[in-house]
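One protein chain is absent from this view; the other protein chains keep their places.
Naming follows writing order (A and B), and every chain is counted from residue 1.
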Amino acid sequence: MNHEIQTETFVENYRRALVNAQLQRALSNATAKFTIGRRLAVMSVGEDWEILRARAREIKEHAGNNLDYYLDQFTTNVERLGGRVFWARDSAEANNYIASLARERGATLAVKSKSMMTEEIELNRALARAGVEAVETDLGEYIIQLADERPSHIIAPAIHKTRGDVADLFTEKLNFERTEEIERMTALARRVLRERFARADMGVTGANFAIAETGTIVLVENEGNIRMTTSLPRMHVALMGIEKVIPRLEDLAVFLRLLPRSASGQQMSAYVSFLTGVKRAATEEGPDELHVVILDNGRVDMLANEHLRESLYCIRCGACLNVCPVYQKIGGHAYGWIYPGPIGSVLTPQLLGRERAANLPFASSLCGACREACPVKINIPDMLLRLRYEIKEGDEADSQRHNDKPIERWLFAKIKNRFAKSAERAAFKLWAATMKTPARFERAARLARLAAQAFDNRLPFARWTATRDLPPLAARSFREEWASRENKKS
Amino acid sequence: MKASLFVTCVVDQMFPRVGLAMAELLTRLGVEITFNAEQTCCGQPAFNTGYREEAREVARHMLDVFERELETSDYIVAPSGSCVTMVRKFYVELFADDDKDRLRAERVAARTFELSEFLVRVLGIEDTSASYDGRVTYHDSCHLLRELGIASEPRRLIQQVRGAELVEMDRADACCGFGGTFSVRFPEISTAIAEEKIASIERSGADTIVACDSSCLMQIAGLLARRGSNVRCLHIAELLANKL
Partner (left out) sequence: MADKQETLARIRAALGRDKTIAPKPLASFTPRAVNATDEELTSRFCLELERVSARVTRISSADEIKNYLKSLLPKDAPATVAVSDSRALIDAGLREWLAERGANILPTLKEFASSQSPRVNGNNGAELMESYKRELVQASIGVTSADYGIADTGTLVLVSGSEQHRLISLVPPVHVCLLDSKRIVATLHDLITRARAEHYSNRAPQAMTFITGPSRTADIELTLTLGVHGPRELHVLLHSHVQ
């Protein structure tokens, strides 16, 4: 495992995951625990749950449809209260800004809280190149950083690791006497990270919510590492996608009831910080400098696509992962990038490019459990269908575009790939022609039945029959049976 | 009352006994039924794979067939929550930019029902005077449950079957892993998901598993058979048509 994007090898990834017994145990344990916890927490809210979901949806739609207004309001307030705002179009711009900020201030150590946005732009690598050590301080993220891996779950990054794995890591990387006791390992991490917190010049966080009317950043956590990150170092850098802004403080009364329950089954996370601006006197707590980095990184395109706009409403609770039958089996790493599960299959093709993650939208049985679990009622199945369509349209445009390209492009793999793609399209064209002409449909069906019999019902359906039986085809179709009955009657 | 059968291509070609059972059941309940042999497939395979234009071509043909049927029939009834979802929900989306076909789709959608839904909600029948001998567990098919919102209707129908005892499996609402082309595009994932379903069925102690969609049943039966299990798979039409 490493940090390279592995969306293109999705099939190899998931095959590896399916035969990894340890991963299978961890996944079934974790997803079951999260699902039950969530269900109980939702039950405790009673019928108000649906009212809250509808309201959250309404707020996100309203914020999305007026994003220009609310971002303007939010950033004006941040600056009014002494913060600085940096607008980044992509990861390079964001990374460069933060790295040069560190250089200018002579920062050599940054403590980080868990943030999907910093994963998305690979901030740690950029900081390392600039000579700044970035230390993850969320316990799960710290474990993942020591192991040099990617998180496998949005809210529980290290669920694929056993206590033994963690003990090995701590022994090897931190030179501690080996213990598998979770309490003691946690205490070790506390001790090591305490020292980093004390020394760090810069604290880097994401943002769960950004309140336009007050310029407040809201951060939700359980460990206290975000509170440390935002109150000990003299500089706080908060990264957020453009979609994080919500209009009013009172909106938090909705989202803070939904988020912890959906994420971890808690009524409330241990800590929620509402942070507004910088400290106002030398003898106040809090950072002297606040830098809010607002990233587009493909989000404006999402906003422009009205079929996919609602991907921006995600509050990163991870509930859709836990209830997804596919995620439950293949885990987070198989998806090949940082956003796994159903929402990942929607976000990744949009953020990395549809051609780079072309398998992901298809890797769903479209069961709809994700939509049911989503606290913001995001219609993930319909967006997966939409992306499938856009990917096929893209293939079509692609094959037309490349027809007159130089011969070098016709590498074997490409030809094979293209052949497979156009063969599929041709097959569906033929299928459509068959299905809209009943006589052809009947002929084709009869032929298929003969073929199936000739091959003992197996060979043509190998992708089915390798793992499952196929029921023997009926000797006569329904229409044939029906016709003969009608004949008898008359 | 007249109903036109929309048997679906899967039932037509692979499980004709399900279509015949539905015909027998509806006739027994006093519904006058017809079948238009011009029908083919609802278009879902193409739609789900991203080929919307191809799906539209087929959908237009099916709308022609259904409209003709609705001239003489009151309803279209299908033994599948998934194909009914396609007609009721996705036809309207497919023709979002085409007022004429969208209106046609909306009219057809309003008259198209899944079998258990039709029996309970339209006919108001829960007791179909069927009888069966066995412990039956019910699998919620995803489209039926989450797109059409049908969960209690099939269960109420099963509970009225004499001699049948309904036993709930854990996670009855969990997907069987079929998912149309998903099942052949990613067969290992599809099967791994089905294994969980099989385990739930086995834990329930039922000897019969009933569902409202033949494709889910094909997936479940395919794996049960590979495992050498004795659990019987029945479409709800077959159970309700059954008389000892």
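Descriptive notes on the structure:
In the analysis below, contacts are C-beta pairs under 8 Å (C-beta built on N, C-alpha and C of every residue); 3 or more make two chains touch, one makes a residue touch a chain.
Quick caveat: nothing in here was measured; it's all calculated off a predicted structure.
Note that the undisplayed chain, when the full complex is considered, contacts A. Residue A:242 is the one among A:17, A:242 or A:326 that touches the chain missing from this view.
Check A:300, A:426 or A:447 against the missing chain and you find that the one touching it is A:300. In the complete assembly, the contact with the undisplayed chain comes from A:62, out of A:16, A:39 or A:62. The residue from A:158, A:334 or A:435 that touches the chain not shown here is A:158. Of the residues in chain A, those that touch the hidden partner chain are 26, 29-30, 33, 48, 51-52, 55, 58-59, 62, 65-69, 71-72, 75, 81, 85, 87-89, 93, 137-140, 143, 156-159, 161-163, 166, 182-183, 185-187, 189-190, 193-194, 198, 214-216, 222-225, 227-228, 231-232, 234, 242, 247-250, 252-254, 256-257, 264, 266-280, 282-286, 288, 294, 296, 300-301, 303-304.
Here is the rule we use: only the chains that are shown with their structure count from here on.
Chain A and chain B have centres, each the mean of its CA atoms, that are 32 Å apart. The residues of chain A lying in touch with chain B in their complex are 11, 14-15, 18, 325-326, 328-330, 362-369, 371-372, 382, 385, 388-393, 424-425, 428-429, 431-438, 441, 445, 448-449, 461, 463-464, 466-471, 473-474, 476-483. Across the complex, chain A is touched by residues 7, 9, 11-17, 19-20, 23, 35, 37-41, 43, 45-52, 54-55, 57-58, 60-61, 93, 142-143, 145-147, 173-175, 177-194, 196, 218-219, 221-223, 225-226 of chain B.
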